[in-house]
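Here we show just some of the chains, and they stay where they sit in the whole.
All chains are identified by letter, namely A, B and C, in their written order; residue positions are counted from 1 within each chain.
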Amino acid sequence: MTPPFRIPDEFIDRRNQRLKPALDEDYSYLARQLERRGIDIEAVTREVMELEIAVPSWGVGTGGTRFARFPGPGEPRNVFEKLDDAATVQSLVRCAPAVSLHIPWDEPEDAAALREHAAALGLRFDAVNSNTFQDQEGQAHSYKFGSLTHVDRAVREQAIEHNLHTIEVGRALGSTSITVWVGDGGNFPGQVSFRDALARYLESLQAIYGGLPEGWKMYLEHKLYEPAFYSTVNNDWGTSYWCASQLGPKCSCLVDLGHHAPNTNIEMIVSRLLQFGKLGGFHFNDSKYGDDDLDAGAIQPFRLFLIFHELVSEARRNPMFEAAYMLDQSHNVTDPIESLMTSAIEVQRAFAQAWLVSSRKLEEYQSKNDALMAHAELKRAYQTDVTPILTMARMRRGGAIDPVATYRASKYRILKSTERPQTRSESAGIV
Amino acid sequence: MTPPFRIPDEFIDRRNQRLKPALDEDYSYLARQLERRGIDIEAVTREVMELEIAVPSWGVGTGGTRFARFPGPGEPRNVFEKLDDAATVQSLVRCAPAVSLHIPWDEPEDAAALREHAAALGLRFDAVNSNTFQDQEGQAHSYKFGSLTHVDRAVREQAIEHNLHTIEVGRALGSTSITVWVGDGGNFPGQVSFRDALARYLESLQAIYGGLPEGWKMYLEHKLYEPAFYSTVNNDWGTSYWCASQLGPKCSCLVDLGHHAPNTNIEMIVSRLLQFGKLGGFHFNDSKYGDDDLDAGAIQPFRLFLIFHELVSEARRNPMFEAAYMLDQSHNVTDPIESLMTSAIEVQRAFAQAWLVSSRKLEEYQSKNDALMAHAELKRAYQTDVTPILTMARMRRGGAIDPVATYRASKYRILKSTERPQTRSESAGIV
Amino acid sequence: MTPPFRIPDEFIDRRNQRLKPALDEDYSYLARQLERRGIDIEAVTREVMELEIAVPSWGVGTGGTRFARFPGPGEPRNVFEKLDDAATVQSLVRCAPAVSLHIPWDEPEDAAALREHAAALGLRFDAVNSNTFQDQEGQAHSYKFGSLTHVDRAVREQAIEHNLHTIEVGRALGSTSITVWVGDGGNFPGQVSFRDALARYLESLQAIYGGLPEGWKMYLEHKLYEPAFYSTVNNDWGTSYWCASQLGPKCSCLVDLGHHAPNTNIEMIVSRLLQFGKLGGFHFNDSKYGDDDLDAGAIQPFRLFLIFHELVSEARRNPMFEAAYMLDQSHNVTDPIESLMTSAIEVQRAFAQAWLVSSRKLEEYQSKNDALMAHAELKRAYQTDVTPILTMARMRRGGAIDPVATYRASKYRILKSTERPQTRSESAGIV
C-alpha cells in the first residue's frame, strides 16, 4: 500500500524561497516602525513562536447544520486520517501541534497505535472531549432527557462512566485534561427544575473530578442554548465559575466565543475568570448570531483582540500563566484544512497585536482618565499590520509563508479524494 | 393486513361525557362574565370554530438539532403514516384539517393514491414546500453554495425546476399554494455579493412565479440566519416585501416567528405587511434565542396574542381577509402529536383572546392618548381564560375536551410502535 | 393652609359597593373552579394579602429619556408630596405600604418630621438608595469617571462617605437596608482596567458593608450597560454574586428585570441566586429592548410569572424566605400613580398564578421527563384569570375594587395640579 500523501518540507521551502525577499523587507520595515514606538519586534516574534493552538479532530471534516451537510472531497474517514489532516495543518502553520479528540467519535481501537501515529506526524494530544449529547449504538440508556443531570441515577452513572472512560482513553494517548460539555437542559418552562438539575450536574461532576489522574485538569464549558432551547444547565460563566469553584483547583472554565447572549462583553468574562483564577481555556471561533462556529476573526476581529489583550495582560503579570487554546469551528463551505490554517493565524494575529500594547502607557492613561488615549493605545496596536511577524514566526518554525497557496499548490485535497474513496454520502439534515 | 389503528370517534365521545358537565358550567359562567363586558361568547366561539391551522408533514416526526436527534417510538415511516398522524391530531382538535407537504421528503409515487388517502382521513393539502437547502441523491448539481441564487445558472435552473415540479405535485394533490424558503447565503463577509445574489434570487423567483397555475399563491419566507451564518438572501421582512412587490399580486410574505433578530417587534412587522397588502401567512412556533422552533406560545404567549390582535383587527376591517396559518415546530422532547395538538390550541387561544378586544374602546383610548387604558383593554382580553371557548368549539366540532389525555388513553403511540417497526436508528448529529 | 387632598376611605368604599356583587360572583366561581383542581382559593388570597411591593420615591414623578421629559400636571415637588402620592397608591391597592428613598434627591432636612409624615400616611421606609451616578451641587469631586471604582482614592472615599451618610438617613427613617447601584464603567475599550476597577469596587463596598448597622442588609444591583456603554463594573449576576459572597451574609444581590443581555433567561438567574443563598430582592419593571423601565408585565408577563414560579417554589421550600420587592419604572406617558397601581397588581398577578402551580404534580411530571405536562402545569396556572383573587385581597384590605377608575373619579390629579403649582417646566433633554 502506498503511504498517504504528505506535503514534503522541501515543497514548502521551495515555495517560501520566492516569497522570502518580500517578507524580509516587510519584516525589517515593521521592525523599524515598531522600534520608533519602543517595541522590539523580536520579542513579539518569539512570543508568537511559542503560542500553540490545538485542532479538534472533528474540525478537519466538513461541518453542517440541522438542515444539511455538504461534504467535500477527500474527507478523512477515520481518526488516523484526521490526524493526517491535522499534521498537514501543522506542517504549514507550525502553531498547531496538538489534537483534541472526541470520544467516542474518534475512539481508537488501539490507543498505542494511534499515539505512535501521532508521534510520527509530530503531533500530540490535547484535552479529550466526552460526548453525552448523543446516543451511541448499543447504549443502555438514552440521553434524550439529559446525561449528567438526568433525573434517573442510572443514566447519570452511565454518563459519568463515559467521562471516566474518556479520561482513560486520554491517559493512554498522553492527554492531561478533559473538557466536559453537555447538552443537558430543557425546551419548555417547567420541563426541568433548574435547582435540582444543577445539583445533579455538580454531583456528577464531582464523581468525574474524583477520577482525574494526577496532573490532570478538567474544563467546564458553558453555553447559553442549543441543543436545549429554553434552559441549559451550565448556561453562563457565573454558573460555570460556581461549579468550578465547588469542584476544586483542578477544575476551571472554558470559554467558547459563540456561547453567550447577544451583546455580551466576552472580554470582561475573560477578565473575571482570570481575576478569580478560573480561566482554563478557549474554544475559538466567531459568530454573528448564535453559536455560528465561523472561522476565528471572520466577524469580530476586534473582539478577538480585546480578549487577547486580557490574556496577554495576565501573561505579563504572571509568567506562569497558561491556558488551553483550541479552534472549535464548523467548516461548512470551505476546505477545513484551509479554514483551520487561516483561523490559527487569526488567533496569532490578535495575540501578537495584544503584545504591541504598552502596559505602561495604557495604565498611565487609565490613571488619568484619559479615555481617548487609553483607547488609542489599544487601537494603535490593533491597527498595526502584524502579518510580517506572524509570517516570520511561521517560516522560522518551518512553515509556509503563504499556507493556503502552498496547500493548494500541493494538490493535497485532490490527492486525498483519490486516496480516500467515500462509501456513502451523508447529507440528510435534521429539521 | 390489519388497517392502521385510528382513535374511534366514539372513544372521544365517551371520554368527553365525563368532562362535559364541568365544561358546560365553565362555558356558561364565562358567557355571563363576557356578557357583563358586552361580549357575545357565541360570536367568539363561532370564530374559533372557523379557524384552521395546517400541520406540516415533517412536524409529526421527532425533530433534532445539529447535535443529535432522539427518535421516539412509533414514528411515521412514510407520507401515508404521516397523514395518519395528522389525521389523529385533527380528530382530537378539529382545527387542523390540512397538511403541508415537503417535496421531496414526502413526494408521493402515486399522487392520486395519496390524495385519496388524505380524503379518506378527512384531510386536504395546504401549501407545498420546496426544498433546495439539501442535496438529494442523484441530483446533478449541489446546493452547497446556493440554489435559487447560485452563481452558476445551471444550478439555479435545477432549483427553479424543482420548484416547478413541487407545484406540479401540489396541483395533483389539490394544493393551491407554494412556500419558498431557501437556505442561500454566506458564512463569510465577502463570500457573496449581496446585490448580485438578490438579483439572481428575484430572477429565479420570477421564473417560478411564471409557472404558478391559475388561482395559486406563492409565499416567500425570510429568515435572518441559519443555515447561513453571516448573510442570507431573504433576511428580513423588508427584503421579502420588496421581492413580493416585484413579483406581483400572487406573491406575498410568510412570517415565521423564529426568523427575526433579538428584540424585534414582530407584531409590528405583521402590521406593516397587512398595511401594504403583502401578509400571506405564518409559520407558528416560539423561540427564546434563535429559530428554536419550540411549541407555539411556550415562551412568549403575550407576543402571540399581540400578533393575533393585528390579524383580528384586519379581519374586522376586511371580512375577506385570509392568511395561511401553519405550525412549524421541531418536537425534540415531546410526542409530536401531543405538541401539535397543544400548539394548535395555543394559537386558537391567542386568536380567541384577540376577539375579546373591543376595537371601539381601544380606538377611543388611543384617540385620547390614554396609554394606560388602551393597554389595559388588550390586557383584559389577554388575561381572560378563554379555555372554555376553545374547548366548546372543539367539542362541537367532534374533538376531544381533553385532547392529550384522550390521546394517551387511546394508547395510539404504543400501538403505532408495534405497527411501525423501525428499521434503523438515526441519531447521528452533525456538528 | 388647607391640608392636601387625600382620597377618603369612604369614597373608596362607596365605589366598591357597586362592583362588589360581580366580584363576589367571580370570586366564588373561581373558588369552585380551583377547588376542582384541588386548590383552596382562600389560601392563595391570604398569600396575596401578605405580599408587599415597595414604591420608589422617584417613581411618583414623570420619568423621561435622554431626549426629553414631558412632565404631567400636579407632580409632587418634594419628598413630602411624593409620600402623599405613594400613600394614595397604597390607599387604593393596599399592597404598597413602603417607600424607597433616593438620597440625595429626597434627603429630608428633618428626618423625624418625614418619618412622622410617613407614619401618619400609613407608610414606612424600605431600602434607601445611594446616588453616586450624578454630581451634586457643591460636591468636591466629580463622578464623571467613576465613584466607588474611581482611580483616585479621594473620589472613592467621597462616594463611600455618601453611602454611609445614606445609611444614616435610612436609619433615622426606620429603613433597614441599602441598595447600591453605581453607574461606574467605561465607554471605550481600554478606558478602564476591568480587574483594577472590580478590585476597587469591592474595596469600597467593604468599607460600606463595615458601616452597616445591626440588622441591616445591603443589596448589590448589577446592570449590563447604561450609563456606561462599553463596560460596567457590576455587569452581570456572576459578578454581583461574587462580590456579595466576598462581602458576607448581610449582602445579597438585587435583580432588576431590565439589566440583562437580550434573550437572557432571567428566571434561571433568580433560581441560581436562590440556590446560592444570595437573592436579596427585585426591581420590577418590564422591557423589550434595554433598561426600558416599562410597567411590570406590560411586555413579557409570562416571564414575570416564571420568575415568581422560582420565588414561590423557594417560599414553599423555606417559609422563612423573604426578598425585597420594589417597582422601578419610568412613567413617561402615563400618570405615575396609575402605572404604579397597575404594576403592583401585575406583580401580584404573577405571584398568585405561581401559587396555583401544584409542586407535587410538577415534580412528578419532571421526574418522568414528561415535558409537555410539566409545561402544561405551569401554563394552566398562568392562564388562570386570578383577577378575582387579587381584587378580593385588595378589597379586604380596604383598597379599591377598580383602583384606576376610583382614582380618576376622585379627581386627585386635577386637585393636585392646583395644590402644587409648578415653578418651572423642565423638559430639556440631554442627547
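We adopt the following convention: a contact is a pair of C-beta atoms (placed from the backbone, for glycine too) under 8 Å apart; a residue touches a chain by one contact, two chains touch by 3 or more.
Here the structure is a predicted model, which is why all the values come from computation and not from measurement.
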Identical protein chains across the whole complex (3 displayed): 4
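Basically, only the chains that are shown with their structure count from here on.
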With centres defined as the mean C-alpha position, give me the chain B-chain C separation in Å. 39
Measure off the straight-line distance from the CA centroid of chain A to the CA centroid of chain C, and report it in whole Å. 43
Note: chain C residues in touch with at least two other chains are 262-263, 265, 302, 369, 371-372, 375-376, 379
Taking the touch rule as given, give the residues of chain B at its contact with chain C in the complex, in rising order. 22, 26, 29, 33, 36, 262-263, 265, 288-289, 295, 297-302, 333-335, 338-339, 342, 349, 369, 371-373, 375-376, 379, 382-385, 387, 404
Per the contact definition, I'd like the list of chain C residues that touch chain A in the complex. 144-145, 151, 186-196, 198-199, 224-225, 230-231, 235-239, 241-242, 260-265, 267-268, 271-272, 274-276, 302, 306, 309-310, 362-363, 365-367, 369, 371-372, 374-379
Which residues, counting only chain B, touch chain A once they are in their complex? 58, 63-70, 133-135, 137, 142-145, 183, 186-189, 191, 224-227, 229-230, 262, 287-290, 292-295, 298-299, 330, 332-334, 425, 427-431
